Structures are given as C-alpha cells and as structure tokens.
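Omission of a single protein chain aside, the complex is shown with its protein chains in their original locations.
On to subunit A.
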Amino acid sequence: MVAFTMRRYSSKTTTQISNVLLCNVTDRVSFWFVVTDSTKNTTTVPGSEVEAAIRMNRNRINNAFLLSDKTLQFLKIPSTLAPPVEPSTPVWLIVFGVVLCLIVAGIVFLVVAGIQQRKKKNKESTERENLEDKGEVTITIENGIPCETLDLKAGHINGVFSADDERFTSL
C-alpha cells in the first residue's frame, strides 16, 4: 500500500514493495517504516515526501483496510478535515419561515373574525333600535314561558327573595 502511494506521488515507477522497510512491528499492528529509493543507492526518501504522499492518498489507504482516520493513525500526520456541507439556505430559516407563516395566518384569521363579529353586532343593535322605534313589542321569553304570563297574579310572591332586599345597603 505504501509502495503504491509512493509510486503515485513521485510518479516514479520504480518503487517496489521491497523498498519499504519495516521495523518495530508489534502484535497490535503498529510499526515504523521507511521508504528507500532504489535509484539512489539505499538512501531513504525524506520524511516530508512520504508525509505528503500519504496525505494525498489517505482516503484510499483507509478504504483499502475499511478503516477511518480515527482507527488508522499515522503519527505526526494530522488528517485533513472535510469541508462542511452547507445547503444554499440554512435549514433553520426554512423552518422559521413555515412557523411564521402559520402564526401570521392565525392572527389575520382572528382579527378578520373579530371585525366581522363586531359588524354583525352593530347591525343587530341598529335593527333592534329600528324595531323599537316602530313600536313593536318584543316578547321576552323566560324558560319557554312568555314573561307577561309570569307577571300575572297567578304567581306567588316568594317571601325569602323579597325579604332579602333589606339586606343590601342602598346606594
């Protein structure tokens, strides 16, 4: 893998697996490695070049082993962070727009309903005034019985209620 990376980076076709030397291999799959340059007589490739090469192909290395930057760590090579995905309009603005539309619709509905109610009440009160002007007698109904019949002497005066008048202080 490392050999492949070096080949891609330096466009030299001569880097083979044998150019990659391992040392300090542990059971936990961690190791040190150096890359030699076969054209220049077993001198090691400078660390910065190796670093640059690894950085360029990091994603490929990770995917080959089904690992990620968190699980495959190259010491001293920090991962390049992916740029954030930003939609053209922030999501919150869309939600806010929906909420605001609902509120404004509600307010408009209630205000219009209130105005209509007031107009109806005004119309009713003018109609009632017109009726009274014409001298028509309105029949008030109390529990399904017209009031006039209640006023007749057929009823009894209830002592409890009439006695209560004296309890109130007069204005």
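Operating definition for what follows: a residue touches a chain if its C-beta (ideal position, glycine included) is under 8 Å from a C-beta of that chain, and two chains touch if they have at least 3 such contacts; residues count from 1.
To be clear about the criterion, contacts and distances are computed from a predicted model.
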Out of "Superoxide dismutase", "Transporter", "Cytochrome c oxidase subunit 6C" or "NEDD8-activating enzyme E1 catalytic subunit", which one is the UniProt protein name for the chain not included here?
"Transporter"
If I consider the whole complex, including the chain that's not displayed, which of A:21, A:56 or A:99 touches that chain?
A:99
Using the touch rule from the top, list residues of subunit A that touch the missing partner.
26-28, 78, 80-81, 83-84, 91-92, 95-96, 99-100, 103-104, 106-107, 110-111, 114, 118, 142-143, 150-151, 155, 161-162, 164-165, 168-169
